[in-house]
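Here the complex is missing one protein chain, while the rest keep their positions.
Coming up: chain A.
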Amino acid sequence: MEYLIGIQGPDFVLVAADNVAASSIIQMKHDYDKMFKLSEKILLLCVGEAGDTVQFAEYIQKNVQLYKMRNGYELSPAAAANFTRKNLADYLRSRTPYHVNLLLAGYDDTDGPGLYYMDYLSSLAKAPFAAHGYGAYLTLSILDRYYRPDLSRDEAVDLLKKCAEELNKRFILNLPSFTVRLIDKEGIHDLEKLTLGAK
């Protein structure tokens, strides 16, 4: 139902998420933002079960901000990803596991850009590109075919557009628009929303 995608370039990470908030068969919102800003250069994209997404993502968000307040500097993306994974793992075998699938994208001043894939079983993998949702089945092969580690920003956006067009063509559900953001050493930039007309 929901779709997340992330593409890492040499000095940036491009992420996109769909904008639909659905409840059974009804689209309750068409402009819902699934990205949570953890810090100036880290974004957490979160999809999954209805209340769990917001609860878990906000919990991580507030803890990352608390770390900054206590220690005076921000968590790096790798540390934030591992912190998130640890929390998911701790709750997994409790009475209240969080059923959420995540992408964490960030830019570290020393290590460069990073994209981390996490799923509800608290697996963690650093990947050059990743996607969540049923749409991932349709778009991962496009990413496999066209991805290069030295993509420019425009090429990455074009690759994203190719994925969105494929979803529009073959995915049974209607995902009319996507929020797109780019993270680089300057921080998080909002790009133009990707909207696709009817096929």
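Note that in this section a residue touches a chain if its C-beta (ideal position, glycine included) is under 8 Å from a C-beta of that chain, and two chains touch if they have at least 3 such contacts; residues count from 1.
The definition used in the following text is that contacts and distances are computed from a predicted model.
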Which listed name, "Proteasome 20S subunit beta 11b", "Exportin-2", "DNA primase large subunit" or "28S ribosomal protein S30, mitochondrial-like", is the one UniProt assigns to the chain that has been left out?
-> "Proteasome 20S subunit beta 11b"
Thinking of the whole complex, not just what is shown, which of A:G51, A:G72 or A:P149 touches the missing chain?
-> A:G51
From the list A:N71, A:T96 or A:T110, which touches the chain that is not on show?
-> A:T96
Considering the whole complex rather than only what is displayed, give the residues of chain A touching the chain that is not shown.
-> 21, 23, 25-26, 28-29, 32, 49-52, 54-55, 59, 62-63, 90-91, 93-96
